[in-house]
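Every protein chain of the complex appears in place save one, which is left out.
Let's turn to subunit A:
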Amino acid sequence: MNDSNIFMLISSFLRSLLSPLLGNDATDLSIYVVGLVGVIIVVFTNAVILVLMERKVAGFMQSRLGPNRVGPWGILQTVADTLKLLSKEDYQPREVDKWVWALAPALLFIPALGAYAVIPFDNQAVPVDLNIGIFYFIALSSLSTLPFLMAGWGSNNKYSMLGGMRAVAQMISYEIPLIFSILGVIMLVGSLQMSSIVEAQSKVWFVLLQPVAFVIYVIAATAETNRTPFDLVECEGEIVAGPFTEYSGMRWSMFFLAEYANLFAVSAIATTLFLGGWQPLPLPGALGDILQFIPGWIWFAAKTYFMIFVFMWFRWTFPRFRMDQLMSFGWKVLLPLSLANILITGVGIYFYRVMIGG
């Protein structure tokens, strides 16, 4: 295990620089500000990369090239798109519910950015290492239901209204399996703090101890981020663009920025909870020692991008659910399954402790 990484070096350097000047409290705060700036850079860079990645993966899955005109290999495509969106008219239709409509995209970004505060990017590189980290993440992710309803309700458009209602129904239904699947991991760790969840996986990743929970988490997270096959909120064949129908320009792009920010966040949480976070692959022998030399944040990024690729893979593999199938799958399959997983995990831990005499 590396004793120090680049984030710890930066933070200790800043600390030694600032604490004589500002005192301890203000230094801690300025470290949070540095973390915040880092997270904002990650969010925006990721949105640019992920949109390109999505289109390239789509092209790859459908045997075509994807964007390849702007810059080499289409790399500058998203940059050009961003500039275009920035200069598009931000049009407000007649008879919208003005404040609800205007605030929805801004409010959607708060939980999307706030979730990054507890993501452990590397050893001791959590922007704010809350002792209730994962609980905070769940609380925030359920908040993102509200802006969808606001956008749907405020737009004074029947498609938007339908989309907003579907968003609420779908997101609250899949939130419960999501929460329950995380519970199994919490029972194994005995802590809600993100850093201790990662540290508990230094021997064995929880994807091996909690395979059912991992599958439930991935399915529920797909539904929570409104991605295909659960994209009934914005399915273009039925309700145009759902809650986003009446938005244009920067407000519209804010929905997409938040969507990709959420996609990265749920993948990062999947990495943290089930795939060992920033920890290298726990292999015995010389190979394991070599893997230790790769910095933690590269492991973290690689696993997170793998999860994102899986989500994109889903998108081009599965056809969209029907509304009744969606609801009955969430309530009648995932929910009992996740409850059973808690029960089995509990019994398993209990007997394990009895066996080792704990």
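As a convention for this text, contacts are C-beta pairs under 8 Å (C-beta built on N, C-alpha and C of every residue); 3 or more make two chains touch, one makes a residue touch a chain; residues count from 1.
Here is the rule we go by: contacts and distances are computed from a predicted model.
Selecting from "2Fe-2S iron-sulfur cluster binding domain-containing protein", "Energy-coupling factor transporter transmembrane protein EcfT", "NADH-quinone oxidoreductase subunit A" or "Pyridoxamine 5'-phosphate oxidase", the unshown chain of this assembly corresponds to "NADH-quinone oxidoreductase subunit A" (UniProt protein name).
Summary of contacts with the chain left out: across A:18, A:52 or A:117, the touching residue is A:117. Residue in contact with the omitted chain (choice from A:62, A:202 or A:328): A:328. Only one of A:5, A:68 or A:156 touches the absent chain when the whole complex is considered: A:156. The missing chain, though absent from the display, is touched by one residue of A:165, A:212, A:281 or A:301; that residue is A:165. The chain not shown here touches subunit A at positions 25, 28-29, 32-33, 35-36, 39-40, 85-91, 93-95, 105-107, 109-114, 116-117, 127-130, 135-136, 138, 142, 153, 155-159, 161, 165, 168-169, 172-173, 175-176, 179-180, 183, 186-187, 190-192, 240, 245-246, 249-251, 254, 323-324, 327-328, 331-332, 335, 339, 342-343, 346, 349-350, 353.
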